[in-house]
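So that we are looking at the same thing, I have put the structure below in structure tokens.
What you see is the complex with one protein chain gone and the rest in place.
Our next item is chain A:
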Amino acid sequence: MTDFLLELRSEEIPARMQAKAREDLARLFSAELAKAGIATSDIVTYATPRRLALIARDLPIETAAVSEEVKGPKTSAPPQALEGFLRKTGLTREQLVDRGGTFFAVTEKPGRATADVLAEAIPAIVRAFPWPKSMRWGDASASTESLRWVRPLQGIVALLGETIVPFEIAGIASGAATLGHRFHHPYQITIGGAHDYVEKLRACHVIVDQDERATLIRDHAREAAMQAGLELIEDEGLVAENDGLTEWPIPLLGRFDPAFLDVPPEVIQLTARVNQKYFVCRSADGTLANAFVCTANIAAHDGGAKIVEGNRKVLAARLSDAKFFYDTDLKVPLAEQAEKLEKIVFHEKLGTVADKVDRVAKLACWLVEEGIVTSAPLSFRGGAGGGASPHSLTSVSAGGPHPNPSPEGEGLADLAERAARLAKADLVTGMVGEFPELQGLMGGYYAAAQGEHPAVAAAIRDHYKPVGQGDDVPTDPVTVAVSLADKLDTLVAFFAINEPPTGSKDPFALRRAALGIIRLVATNDIRAGVRSVIEAALGRLSRDAVKATLHPDEQYWADDWYNASLTPYPYQLLDNGEPFRMQENGGRSYYAQELSAVIKYVVAFQQHTLERAGDVFAFLTERMKVQQRDAGVRHDLIDAVFALGGEDDLVRLLARVHALQAFVTTEDGKNLLAGYKRAANILKKEAPASSPAKAGAQGPGGDETWEGAGLDPRLRGGTEGEGVHNPLSYTPEPAEAALQSALDSAEPRATAAIAAEDFAAAMAALASLRAPIDAFFDSVIVNDPDPAKRSARLALLERIRAAVHNVADFSKIEG
């Protein structure tokens, strides 16, 4: 057993590519060696800006001999088959082995020296290395076939034990020599083997282990801040980046002119991070300090004084640029900036950003006017378990429970519209032009400074949220209205022009928009039929999409109709009158020909809206399923709730999922599931084949149709809602009667609980049926020869199943 060391030394490898390169090197190395029959279990990889290294421990000196067998034709096969096999294997008839009437070609492969395997494997790995971007260089690049590497490859160390593994790649011969730090030790050093590689380099000012460098950067940056009486603002992205830019990292703290602190702290932090890769610090009071920490790649002879001074100057120049943008932007009212959005194309089929802003503003306003987004505190809303009406949407929209629509008495709808109209204006400011990541945030600063209502400024700032998985979800009503409207518009707009995400392609980030909508709705307990909201959001988009398919003459009349229309049903006019007489609508007259254009348009419009709304809704619920699965909810529970269909109140849908998740593992939950399964199983087994109703009217849906339609309606009668049920024509057995009365008591409790959206209580009520169900099955025969008894008992079980299905489709639940 021996160790192998490989170092591929090159000009500076981009920091962002180093981690992936280490993974790729280990993976390709294992794969190449596995091909030769060498297992690799202990591989360590390192990356610095100038080297990519690998150490594989405990490799065998040589590979084991292997004997390979290839099965050939039967000895009885025609001679052509044998000839073919001999050609293929390159053997003679005498060299084949006859085993039980079949020829076998047996080749003995002797073991190979591991060094030989490596000498072939490494060049193969280097030639096939999957750099995200690679290049050619030097004399050899006269041919486009020359070696490609991330940057020019300069040297190779390849040592098995202490012996050089000899090979050559593009004129570079492997050896034992490498170079130390570019400035501290720009001379050759000779490596003995895997055992002294790390330490020899350390002696020459190279810390080859990226994790060690990361720790150094993290600790020393923190320490530098602490010594200045400050707290470092941690940033792992910056640690990784500086790690990839240094072989001998030395964090150094510097100060910048406090006058720059007038600029928003986010701008300073971003400038320092993105342009200069500096950390920033916090003062004791939590505000941003006028300090930065840069990471040098040398231990400077003067302790870094010159380096800090140089970096301070560069940062000052950057910050004065930022300050210039900030001061300039502040002078232009956002409303004036917003006018420039007319010049920015949002999407060729969806018009300009100004068009989008207009749609979002109207939608945000509508969401408030309809009472979908309200200014009421969360605790006043009808929510799961809150005891409010199940149709809280209608009660909220009446405005009753919320007499004061906004904290400052200003109309919430007006604020939402104002915020929406200004929300995208910062896209044309100098600062956002320079730092696109600051969109929203800068608009918020400018709005506040220009005297907009605080809620408007906050909405402009936060309306892109939530962006990522861990991002905060807005709760301020103005922000919620704008954020929701913005995301809804994006989502429905791209569906309207038939650009939904496909497979891994989601160029307009619609999945993110959908997730944002779901999280906004869930966090703010927004009670609404999502389908109707989607239809409202589609409105003008559908109209434009449909209009684009019409002839210009038809477009004219369609527009005319839309602008003047009193009734949305132009075909009623046709039905009532002579086809060639002029018709009146909203004070305008139409000839039949024109009217038919209008009808064509209106019908297409309605169809388009319904169709696309269905698509959007399906997409949204699909995202919700994925979101719940990602959050750790069992997929069968999600299916059980979503199988209910028809539910388009996302909050209630989620409440069911969460209640079910919590309930199903409890003792009650197990009881309910067990009871349900017994009832459902026998229904499945008994009912479909011999149901009297079914015999006459076999529906196309097979088994499924039985559940509702197949059963004798008289037997089902009265089971829904009021909990009273038909008297029987026979005397029920005790267990039967007991189950019936248990159900009579549990059902109304469950129904009431569902109405109150207390799904846990509903399930608990139904779980009480477990014992009576068990007793029922122990002593009562469902499949009684008397059809009346049989029907009645099946109906009883059906009642149980139906009651359970009011919560969720338990047949989807596993276990």
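What we mean here is this: contacts are C-beta pairs under 8 Å (C-beta built on N, C-alpha and C of every residue); 3 or more make two chains touch, one makes a residue touch a chain; residues count from 1.
As a working rule, contacts and distances are computed from a predicted model.
A.B. asks: Could you check which of "Cell shape determination protein CcmA", "Glycine--tRNA ligase alpha subunit", "Sulfate transport system ATP-binding protein" or "Sugar ABC transporter permease" matches the UniProt name for the chain that's left out?
C.D. replies: The correct option from "Cell shape determination protein CcmA", "Glycine--tRNA ligase alpha subunit", "Sulfate transport system ATP-binding protein" or "Sugar ABC transporter permease" is "Glycine--tRNA ligase alpha subunit", the UniProt name of the unshown chain.
A.B. asks: Considering the complete complex, identify which of A:12, A:98 or A:472 is in touch with the unshown chain.
C.D. replies: A:12
A.B. asks: With the full complex in mind, choose from A:314, A:467, A:618 or A:662 the residue touching the hidden chain.
C.D. replies: Considering the complete complex, A:314 is the one touching the chain left out.
A.B. asks: Can you work out which residue in A:20, A:71 or A:306 touches the chain that's missing from view?
C.D. replies: Once the missing chain is taken into account, the touching residue is A:306.
A.B. asks: Which listed residue (A:126, A:157, A:296 or A:438) would be found touching the missing chain in the intact complex?
C.D. replies: Of these options, the touching residue for the absent chain is A:296.
A.B. asks: Which residues does chain A use to touch the chain missing from this display?
C.D. replies: Answer for chain A: residues 11-12, 14-16, 49, 133-144, 150-152, 154, 182-184, 186, 245, 276, 278, 294, 296-298, 300-302, 306-307, 309-311, 313-315, 317, 321, 324, 343-345 touch the chain left out.
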